[in-house]
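Dropping a structure here in structure tokens format, bear with me for questions.
The complex is shown incomplete by one protein chain, all other protein chains being positioned as in the whole.
We just call them A, B and C in the order they show up, numbering each chain from 1.
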Amino acid sequence: MHIMEGFLPPAHAAAWTAAAVPFVVAGSRSIARILKENPQAKLLLATSGAFAFVLSALKLPSVTGSCSHPTGTGLGAVLFGPSVMAVAGAIVLLFQALLLAHGGITTLGANVFSMAIVGPWIAYGVFRGIRGLRGSLAVAVFFAAMLGDLATYVTTSVQIALAFPDPASGFTGALLKFTSIFAFTQIPLAIIEGLLTVIIINLLSQYSRSELVGLRFIPGEAK
Amino acid sequence: MLTSDGFAWTNRWHRHHPAEKGLLAGGMLVLAVTLPAPTTAPIIIAVMFVTTVLGAGIPAVTWLRLMALPSGFLITSVPFLALSLNFSSGLQVVFSPQGLEVALSVLLRSLAAVSCLTFLTLTTPTIDLVPLLRRVGVPPAVVEIMLLTYRLVFVFLERAATGHQAQIARQGYVGLRNTLRSLGLLVTSLFQRSLERSRRMEIGLTARGFQGELRVLAPKRSISRARVASAAGLLLGVAAAGLVLDATVR
Amino acid sequence: MTSIALAANGIDYTYPGEVRALKQLDLTIEKGQRLAILGANGSGKTTLLLHLNGTLRPSAGRILIDGRPLSYDRRSLVALRSRVGLVLQEPDDQLFSANVYQDVSFGPLNLGLSEAATRSRIDAALEALRISHLRDRATHMLSFGQKKRVAIAGMLAMQPEILILDEPTAGLDPHGVNHLLSVLHRLHETGTTLVFSTHDVDLAYTWADQIAVFADGTVLKQGEAAAMLADRELLRTARLKMPLILEIAEALYCRRPAWAAIGPPRSKDALLHLLEQTIGGPQ
Partner (left out) sequence: MTSIALAANGIDYTYPGEVRALKQLDLTIEKGQRLAILGANGSGKTTLLLHLNGTLRPSAGRILIDGRPLSYDRRSLVALRSRVGLVLQEPDDQLFSANVYQDVSFGPLNLGLSEAATRSRIDAALEALRISHLRDRATHMLSFGQKKRVAIAGMLAMQPEILILDEPTAGLDPHGVNHLLSVLHRLHETGTTLVFSTHDVDLAYTWADQIAVFADGTVLKQGEAAAMLADRELLRTARLKMPLILEIAEALYCRRPAWAAIGPPRSKDALLHLLEQTIGGPQ
């Protein structure tokens, strides 16, 4: 869920940008490391970014009737890992702003923080956690994608609540207000995205094993 | 494919140096978020409408459509800024005049900021702005990845659109379950073809001497001093008008 | 009198923010006909085909099915698409599943058919395209020609009354073209109406009953194949050339006007036969 251009007060916009930058820089460093070993990986990284963008441009059937789209956060985090996703996500969000006027430049930092950092890290953590507890692939993917989505939406609500505390009840009231408004659209969407991601990962792990091994999603077969 | 991108490449100002347009849009954006919204924002919206529609020659309908895009976000969030939750005696929802003032000012500020972004989206190909990122310290490798990403976005979008059409022809996307299944199949095939494309592109680029670096030369474009001066003048004018008006109102 | 299955009536279309469009386009598709939509690349043929199955909605004019204007509610579109099947040019864009059998099952399952009915539809479609041996193969391992056949089988399994193919022979080698044409021939004989777009004048000439000559977003003229392709003025306007067979036959005709009564040869063999009559057998 993108916070639109100009919505956040300048101090907040700047603070969230400052919060997002270290993650993106760290991601860029790890990308630079990958590229040093294998310069051709540039193509693969660009492919992942473009794929993520196109994914976010697809429309999801939405309960509220408005057009919604998958964030792809969970899928991206599970496939490419959260540190690469910070950069890929930032690129996608920048392109969405410049190409579609969706989201914004001043709110880029806040959006990167919720969608390219918190969402993917939560998704990744949930995925690893459930897999570590020997949960099935489908269960792990579903909760990773769904909770990744929900984490993004909660983060966005926090960002807005911090910027616009309730006149009477302050931050707590505002957070309650915004989480409950957005819940109507975001909870069903998170479930749908969870289901969709399971379908996709299932199809991929059946038919694109070699690619997934290449992306280190599935550890290579032991000798 | 993407309407806004089509205009960015063909509008009256598409050959102008991106820095000129970046200065105008970026400057106005700064004014929009920093100056008092109730007085400055309407001026900015008017100025950006005039430059986009009369200056760059974008149809007014297109401008309006793009401006209306974030309205969903505004509708679901702005009214609630004017409502207040009070826990002191149970849960009470009350109207807050103070909140209404904030809500109106956020509404205006956002619309003014969006009008700046809309100008940039409709008049400047995104890819022209990316090289400017190198100046603010983004590593060259990341900039190269962005250049490539931009190109691939369109290749994949075209594939996604055609695939979607083909699925519709076979009665995909009828009902919720079918829609999820269709979408899952589309995304999966898109993923596979994307990886395939990246492998084939590596061959194609290797044939052109690719050894890891994606260096290109942009067509030569010069910055027009006259246009930079008028953009700066416009920014100063808007800032002054906004501030003066604000002082008068108070 | 022949009955009209599907028609476009003065349709206009503009892609948002773009120039290319359909302009005042008329087209009629008769039941049981083989109609070629012949035009240069980028003239808007695909855009037209996407109107015929309701994917795109004209900004002016109407699509008529069985003489009634198409309405664009969900139910009418589903009904239209179960009767009008569209196969796009690029097979890679329309194969979604990992293997051939699964891919062909997509359409029939969407029609809500039972598993048994779906299976028999799949078998029949694979058989019709002579690709039963490919049923278990991975789609990405197929050759271009095979992919094309699988894409057509996927549509055929839905048993449309009208089958529309966008550039069906593009990218196929002569062998692949022959195979495809023989499949289409059998389909036509069992009553399916066939519409295909192409820029190949030779193919349109030897294979279509009628030709709609298409240029710059509109149908310049629609009529009997040989008549359309003998019209040099029309061909020039549409940036097309005359089929070689017809050109040679014309060279013969204009020297021996009497032959014109036989009618123009429609195939290589007919031309060679005509030639034999003209200059006599081997000496």
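Convention: a residue touches a chain if its C-beta (ideal position, glycine included) is under 8 Å from a C-beta of that chain, and two chains touch if they have at least 3 such contacts.
What you see is a predicted model, and the numbers here were worked out from it, not measured in a lab.
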Full-complex contact with the absent chain, from C:Arg57, C:Arg74 or C:Arg239: C:Arg239
Touch with the omitted chain, as defined above, among B:Trp13, B:Tyr150, B:Tyr173 or B:Phe191: B:Tyr150
Interface residues of chain C (partner: the chain not displayed): 40-42, 143-145, 170-176, 199, 201, 239-241, 244-245, 247-248, 251-252, 254-257, 268, 271-272, 275-276, 278-283
Sites on chain B contacted by the missing partner chain, in the whole complex: 1, 5-6, 9, 14-15, 125, 127, 147-148, 150-151, 154-155, 158, 197, 200-201, 203-211, 213-220
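Please note the rule applied: only the chains that are shown with their structure count from here on.
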Whole-Å separation of chain centres (CA-atom averages), chain B against chain C: 41
Centre distance in Å when chain A and chain C are each reduced to the mean of their C-alpha atoms: 44
Shared interface positions of chain B, touching two or more other chains: 4, 185-186, 188, 192
Touching two or more other chains - residue numbers and ranges from chain A: 203, 207
